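Quick one: the structure is below, and I'll ask about it shortly.
With one protein chain removed, the remaining protein chains of the complex are shown where they sit.
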Amino acid sequence: MNISLNHYLLLSALLFAIGFFGVLLRKNTLVIYMCLELMLTASTLALVAFSRYNGTMDGNVFVFFILTVAAAEVAVGLAIIVALFRLRQTAQVDELNALKH
Amino acid sequence: MTPVTQALLVLLLPLVSAAVIALFLRRQGGIATLVSVSVAAALAAVSLNLILGGERFTASMEWLRFGNFAVSLGFKFDDLAAVMLFVVSFVGFFIHLFSTGYMREDAARGRYFGGLSIFMFAMLGIVFADNLFMMFIFWELVGFSSYLLIGHWHERQSASDAAKKAFIVNRVGDFGFLLGILMCYWVHGTVNLTELGATHDGGGIIYSRLIPLLLFCGAIGKSAMMPLQVWLPDAMEGPTPVSALIHAATMVAAGIYMLCRIEVLMVPDALQVIMWVGTTTALYAALCAIVQRDIKKVLAYSTLSQLGYMVAAFGLGSSSFELNGVAIAAGVGAAMFHLTTHAFFKALLFLGSGSVIHGCQHEQDIFKMGGLKSKMPLTFWTFTIGVAAIIGMPGFAGFFSKDAILLLALQKNPAVFAILALTAVLTAFYMVRMWKLVFFGATRSEHAAHAHESGFSMTLPLIVLAVLSAVGGYSGIFGRIAGSVAYLVPHAEGADHTTILIVSLAVMIVGAGSAWWFYKSDATDTLEAKSRGLFRGLTVLKESFDVLYDYYVAKVQQRFAMLLNFLEQIFLAGLIIRGCAGLVGLMGLGGRALHVGSLHAYVYWFLFGLVLLWAYAAGVF
Partner (left out) sequence: MNAFIMPFLPELILLLGGLVIFVITLGDSLEKRARTAAITIALALLAASVLCFGQEAVLFDGAYRIDAFSQLLKLIISAGFLAIVILGGNLPDIRPAIKPEYHLFLTLSMTGLVMLVSCVDIITLVIALELSAFPLYFLVAMRREREGQRIQMESAIKYIMFGIAANGVMLFGFSYLYGLTGTTSLPEMMVKLQPVMHTPIAIVGLTLAFCGIFYKLAIFPFHFWTPDVYQGSSNETASLIASLPKVGGVAVLVRLASLASPDNTLIPILLSALAIVSMFYGNLIALAQKDLKRLLGFSGIAHAGYALVGFVAFNQAGFASALYYITGYMVMVIACFVVICRVSRDGSNVAISELAGLHRRSPLLALTLIVGLFALAGLPPFVGFMGKLGLLTTALARGHLALVIIAVLNAAIAIYYYLRVIREAVFGDDGGDQTPIVLDRSTQALCVLLIVAIIVLGVAPSPIINAISGSLAGLNLPLPPAAVY
C-alpha cells in the first residue's frame, strides 16, 4: 500500500485527538502530562510530513525547535508536579479544586 | 492679554490651585484656604473683565486623533457662556469666602478647598467647552468633585452613602448622555457646537428625536429631574457652602445650560417630553418640600422644584414652531434668566441657612429653632430678601424670571401654566413656613437659645447676594451680563401682561398668606397635627422613589449578581462538565468522565470555544 500525505495527517490528527481527550478525561497529572506531550508529537509528525510534501526544510527545522521546547516543558511540568506531590501528597487533578467561583 | 489667554487663565487657575493644595497643602488648612480663595477672587475678576469686555470668540486646537476621528479642545465664548461664567465665577467666589468662616474649625480644610478648586475647574470647563466630548469630560469631572465634597464628612455613614448614591445615579444619566453624544457624532459627523448649529439634516425621524432625548438624559441626571431626582436631597449631607455652590447655584444648573447649548438639535416631540418632565418635577418637589423638617432639605426640594421650572421653560419656549426660530430662543432666554436669578437667591438662602446652622451649633431641624430674628438680625434680613425673591415678590429678581416662564406657559400650554401656578403657590407656602418657623416665635432648643450672628466673612457674601437677589432681575443688571440672551427673555404685553401680573400676585399672596396664618412657630408640625392623612400622604410621596430604587438595587441587581455567581458554581462545575462528559461518552471516547475536577472543566470550555470558533469559520452558522 502506498502511504500518502493523508495517512500521515490522519495519524497525526488521531494522536492529537488522543492527546486532547486524554487531557480531558484522565485525572492523574502525570498521565495528563503525557497526553500533552502527545499533542506536541502530533504537530511534529504533521510538520515532518508537510515538510516532505512541500519540499521545504522549514518544517523540519520547526520540529527541532518543538522538540527542544517540549523537553523544557517536561522539565518545568515535572518539577511542578513533584513539588505538588511533596506538599499535598497527591497528583490527582480532581483533588485540586480549592480555587473556584 | 487677549481674551483667549484670559479664558485660559480662568480655566487653569483653579486647576493649579487644586494641584498645589493636593500636593503640598493637605495638612496646612490655613494656607490652602488662602490659595483657594485668592484664586477664586482672581478668576472672578478676570471673568468679570472678560464678560464686560464684550469680546466673544471661539478658539480650538486638535487634541487627539484616532483615524478620521479627531477630538479638539476649544473655547466657545458667546453670550450664553458669559451668563454662565458670571454665575459660576461670581457666586463661586462668594461661596469660597463664606466657606472660610463656615469651615474654620474643620480639620480637613485642605481637602475641602482642594475639592472646591477642582470643582471650579471642572465647572468652568463645561462653561467654555466648544464640543460635546469636551463637555462630557468636564461633566464627569464635576460629578467626581461633587462626590468628593458630598462625602467630605466621610466619618458619617450617611454622608458616604449619599456621595455614592449621587455618583451612581448620575452615571445612569451620563450613560444616556454618552450614547447621545456618540449617536450625534454618528448622524451629524461632528460634535462641535458651532458646526452642529450649521447642520440642518436631522438624520431621519428616529435619530432626530432620539439624539436630543438621550442628551437630555445627561441633564436629567445632573439637574436631578424625575425620575433621577433622588440623589439631590441626600446630597445635603455635604457641608452647607457645597450645597449652595454645587447643589443649588451651579452644577445642577449645568444640565439646563447644556440643554441651551444644544438647542439647535431640538425637535417639537423631544421638547414636549422635556417640558413635561420639568413640570412634573416642579410640582412633585414642591409637594415634598412641605413636610420637611430639615432646613437644608426644604431648600433642596425647593431647588429641585425651581430646576423643574427652568427645564419646563426650556421645553415650553420651543414647543411650537409657529414663530420659527424666535420661539426656540424664548425658552433659552427664560430658562437662563431664571437660572441666573435662582443662582443668586438660592445661593443666598443656602448660605443663610448655613449661617443659621453655624449659629445653632449644627442644628438643622427647623422645629428646634425659632426666634432667631433678633439673635441673628443680618442673617434674618438677608434671608428675608431671599425668601421674597423666590416666592416672586414684585420688584425682586425671582418675580421677573418666574413671570417670564409663566408667560411662556400661558401662551403655549394652559395645563402646564396651571401646574406651574400651583407650584408657585406651594413654593410661597413652604418658604414662608420655613421662614416663620426659623425666625419667629420662641426659641425651642438649647442650641437656638445660644445662637449668635456669624462673622464678617460669612455675612459679607450674604449681603452681596441679597443685593443681587433684589436687583438682579432688572434689565440693567441681567442685560449687562447676558447681552443678546437677555433680548430673548419674553416680555408680556397687553392682556397677557395683566393676566400674568394678577396670577403671580395672587399665587404669592395665597401661598404666603395661608402659610403665615396656618403655621404656628411651634415644636411640632401643624400640618401633621391638623391633617394627619395629608401629611402622611406627602411623606410617602417623598419617600416613594427612594424605596423603589432601594428595592431595585437590593433585590434585583444584587440578586442578579448572586444568580450569576450561582450559575458559575453550579452550572460550570456540575452541569456542563457532566453534560459534556456524557456527550463525550456517547461519542464512544471513554466513559470515565464522571470524576472530573476543575481543571477539566476549563479544558472543556477551551474545547467548546475551539469548536465554536471552528464552526463559525467553517460557516456552519
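Order as written gives the chain letters A and B; numbering starts at 1 within each chain.
In the analysis below, a contact is a pair of C-beta atoms (placed from the backbone, for glycine too) under 8 Å apart; a residue touches a chain by one contact, two chains touch by 3 or more.
None of the values given here were measured: they were computed from a predicted structure.
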Visible chains that the absent chain touches, using the contact criterion stated earlier: A, B
Chain not shown: contacting residue from B:Val4, B:Ala59 or B:Ile137: B:Ile137
Touch with the omitted chain, as defined above, among B:Ile21, B:Leu149 or B:Ala601: B:Ala601
Contact set of subunit A toward the excluded chain (per top definition): 9, 12, 16, 19-20, 23, 29, 32-33, 36, 39-40, 42-44, 46-47, 49-51, 53-56, 58-59, 61-62, 65-66, 69, 72-73, 76-77, 79-81, 83-84, 87-88, 93, 96-100
Interface with the unshown chain - residue positions in subunit B: 26, 63-69, 71, 133, 136-137, 140-141, 144, 151, 154, 157, 160, 163-164, 167-168, 171-172, 175, 178-179, 182, 185-186, 560-562, 564-565, 568, 598-599, 601-603, 605-606, 608-610, 612-614, 616-618
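The rule is simple: only the chains that are shown with their structure count from here on.
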Averaged-CA centre spacing for the pair subunit B and subunit A, given as whole angstrom: 62
Complex contact set, residues of subunit A against subunit B: 20-21, 23-25, 27, 92-97, 99-101
Sites on subunit B touched by subunit A in the complex: 565, 568-569, 573, 584, 589-590, 592-593, 595-600, 603-604, 607
